[in-house]
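First up is the structure itself, then whatever we jot down about it.
A single protein chain has been omitted; all remaining protein chains appear in their positions.
Presenting chain A:
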Amino acid sequence: MSTLSPTNGRLTSTTREERMLSFDERYRQQQFTRRNWTLLYGALFLAALIGSVAVSDFSIPGLIKGLPMAWNYIAGTMPRLTFENFWADMTDWYWGLRFWLRLLVETILMGFVGTVLGGVIALALSFPASRNLVENTGIYFAARRTLEFFRTVPELVFALIFVFAFGLGPFAGVLAIAVHTAGALGKLFAEVNENVDPRPIEGVRASGGNWPMIMRLGVVPQALPNYASYLLLRFEINVRGASALGLVGAGGIGQDLYVAIRQFEYTDISAIMLLLILTTSVIDISCEAIRHRLIGHTLTQVA
């Protein structure tokens, strides 16, 4: 108790009233600073809001006018389906199904190959990017910055550049996906590596293993289920991303969607979108099932 005895001036009060008074005063002070912080944050928020509204020519009348237009547009893409003539209407709606399915397969393949290539690069870079596995800070720093660069440059920007270098078509798209995936997965893999149990590493080192052996025998077996889980998660994301890459000419179903939207072929838009939604849902559900089998339910989703 003696350690708690007050030595600063404010707490020396002895009577009950005095203590209440000093408590009151401190309470008011706390409340005052708190209110000031809230006001400051509120003011900052308001400034950001006003600034954004001014810059982005956003306006309530514009919204009121724009939303029905957007709604009309979406409603316009709906096909005319009648009950008595259902199959004929469906075939009419999906007139290009064979063509679209081919592009859809291409999209999924782009996601798959991009994820695998990116995963290989990520794996190779994740070991030098783990603090517990490399002694040399220079290598660690370089690996981390490389991954950061791969991750931060948007996939579509890579796609624009690669389309220029490698020509139109899915090849550029796959490379763009692979580079971005390498950055995103490399960071996650490195985090997995940093959390492995150090005892197997010491064991391999004690029995004379060199650095690649330590990685192969001490680190990878522990981290493998997590790698696989992140890889599957990334595959889901990449199929979704691959569907957009077609907009810049990098292959996949996005190419056709782009044409349909630009040429106002309304029912085609909804047909392709529905195909996309179905595909991504199926992939999501099956990947989630595999992931749960691999590592249980504990891994939270990391975007």
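Definition applied: contacts are C-beta pairs under 8 Å (C-beta built on N, C-alpha and C of every residue); 3 or more make two chains touch, one makes a residue touch a chain; residues count from 1.
We adopt the following convention: contacts and distances are computed from a predicted model.
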**Request:** Pick, from "Alpha-D-ribose 1-methylphosphonate 5-phosphate C-P lyase", "Cytochrome aa3 subunit 2", "3-oxoacyl-[acyl-carrier-protein] synthase-1" or "Phosphonate ABC transporter, permease protein PhnE", the protein name that UniProt gives for the chain of this complex that is not shown.
**Result:** "Phosphonate ABC transporter, permease protein PhnE"
**Asked** Thinking of the whole complex, not just what is shown, which of A:Ser126, A:Asn193, A:Asn226 or A:Ser243 touches the missing chain?
**Response** A:Ser243
**Fill in**
Of A:Pro79, A:Gly169 or A:Pro225, the residue that touches the missing chain is A:Gly169
**Message:** For a quick check of understanding: of A:Ala70, A:Ala88 or A:Ile139, which residue touches the chain that isn't displayed?
**Reply:** A:Ala70
**Request:** Over the whole complex, note the residues of chain A touching the chain we left out.
**Result:** 48-49, 51-53, 55-58, 62, 66, 69-70, 72-74, 106, 109-110, 112-113, 116, 149, 152-154, 156-157, 160-162, 164-167, 169-171, 173-174, 240-241, 243-244, 247-248, 251, 254, 257-258, 261-262, 264, 269, 273, 276-277, 279-281, 284, 303
